[in-house]
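I have a structure I would like to understand better, so I am pasting it below and will then ask my questions one at a time.
This part shows chain A:
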Amino acid sequence: MKMLPTILSNLFSAPATRNYPFFVREPFAGARGELINDIDKCIFCGTCARKCPSQCLEVTKDKTEGTWSLSFFSCIGCGVCVDACPVNCLSQKTTHRPVATERAVITMRGKLPEKPAKKTEAAQ
Partner candidate 1 sequence: MTEAYIGLLVLWPLVAGLACLVLRGPTARSALVLATGVALAAGGLALASQAPFTANPGFMASATAIHIAQAAAFLLPAFFLFKGLQEKHLLVIVFALAQLALAATGEFYLPAAAAAQNAVVVDGLSLALMLVVCFAGSLICFFALPYMKHHEEHLKLPVSRQPGFFLVMLAFLGLMNGLALSNDMRLFAMFYESTTLCSFLLIGHDRTAEAKQSAMRALWMNSLGGVLLHGGIILIQKQYGLADIQAIVTPTLWAGASLLPLALIAAAGCVKAAQMPFQGWLLGAMVAPTPVSALLHSSTMVKVGVFVALRLAPVLQGTTTGKVLCLVGAFTFFATSAMAMGQSNAKKILAYSTMANLGLIIACAGIGTPVAIAAGIVLLVIHAATKGLLFLCVGDMEQAIGSRDLEDLRGMISKTPTTALAATAGAMAMILPPLGMLVGKWAALEAAAASPVAMVFMALGSALGVVCWVRFAGTLMGGKSVGVQPAHTSVLSTGPILAMLAGAVGLGMAAPWLNALLLPAELANPFAGGWGLMPPMFVLAMVAWIIGMKALSRQGNATLAAPYIGGLPSNEAGSYVGPLGRNWILSEGNPYAPEIFGESQWTKIAGALGALLLLALLGGAII
Partner candidate 2 sequence: MFGSFLKKSQIKSPWLMHFDCGSCNGCDIETLACLTPVYDVERFGIINVGNPRHADVLVVTGTVNRRNAVILKNIYDQMPTPKLVIAIGACGCSGGVFREAPNVLGGVDKVIPVDVYVPGCPAKPEAIMDAVVTGLAKLGKILEVA
C-alpha cells in the first residue's frame, strides 16, 4: 500500500529510460573508456607494459621498429598505463570499447625515435 504514490507518479511522468541505442547520452568528460595509443608519439619504452596490473600490454622493439600490442580482452581500463607513460601518447576515450565477436589483439607498429641513445642521455 505504501508504494502507491510512487508508482502512480511513475505512471504519470516520463519513464526514466534512456532509449539507448537510439539515444546516446554524452559520456562524462573523465570516463575511462577505450585505450588508444598515438603510436607516432610512442617511444616503445615499455613502462606501460611493466606497470600494467593486468599484464596485457606487450612492447617489443628491434633496431628501427617497435611494436606495442594490447590484448584488449584483458585490459581492465584502469588507466595506470596512461598515468605512467612518459610521453603521454596513451589516452582513454570517453566511450567504451565496442563489442567483438572474435578474440583479437591490437598490434601497432611504429618507428623508433631517431636517436634513442641521445634521449636517454638527456633524461639522465
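Candidate entries met the following condition: all candidates are chains of the complex that A comes from, given by their letters.
Methods note: contacts are C-beta pairs under 8 Å (C-beta built on N, C-alpha and C of every residue); 3 or more make two chains touch, one makes a residue touch a chain; residues count from 1.
Not measured: the values here are computed from a predicted model.
Here chain A appears alone, and the candidate among 1 or 2 that touches it in the complex is 2. By the touch criterion stated above, chain A contacts candidate 2 in their complex at residues 15-21, 24, 53-55, 71-78, 96-103.
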